[in-house]
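Of the protein chains in this complex, all but one are displayed in their positions.
And then chain A:
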Amino acid sequence: MIVRIMGEGQVRLDDTHVTELNKLDDELLAEMEHGDEAGFRRTLTALLEEVRRLGAPLPDDSLEPSELILPSPDASLEEVREMLSGDGLIPG
């Protein structure tokens, strides 16, 4: 599957890695919902590193829809919460 790291690009991941990434992803969601900024930062960094380690980067000129999207490495908890609520990522 294709995963996009916002502000960085896309990587192609083997579906078999999804389960282990899912754990980190669920942790990240829980930390975001509980407002645990430090935990959120730690887990996001770990998740992004795992995605980069396990995935193969896609060329910049490739045009493929991403199945999963991850916040950029420097995204704050508040920003991600904002993106996931209300009007979402693109206003309107």
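One rule holds in what follows: contacts are C-beta pairs under 8 Å (C-beta built on N, C-alpha and C of every residue); 3 or more make two chains touch, one makes a residue touch a chain; residues count from 1.
Simple rule for what comes next: contacts and distances are computed from a predicted model.
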Chain excluded from display, named as in UniProt, from "Dihydroxyacetone kinase subunit L", "Gluconate 2-dehydrogenase", "Glutamyl-tRNA(Gln) amidotransferase subunit A" or "PspA/IM30 family protein": "PspA/IM30 family protein"
Residue among A:26, A:49 or A:74 that touches the chain left out of view: A:26
Contact footprint on chain A, counting only the chain that is left out: 3, 18, 21-22, 25-26, 28-29, 32, 65-71, 80, 83-84, 88-90
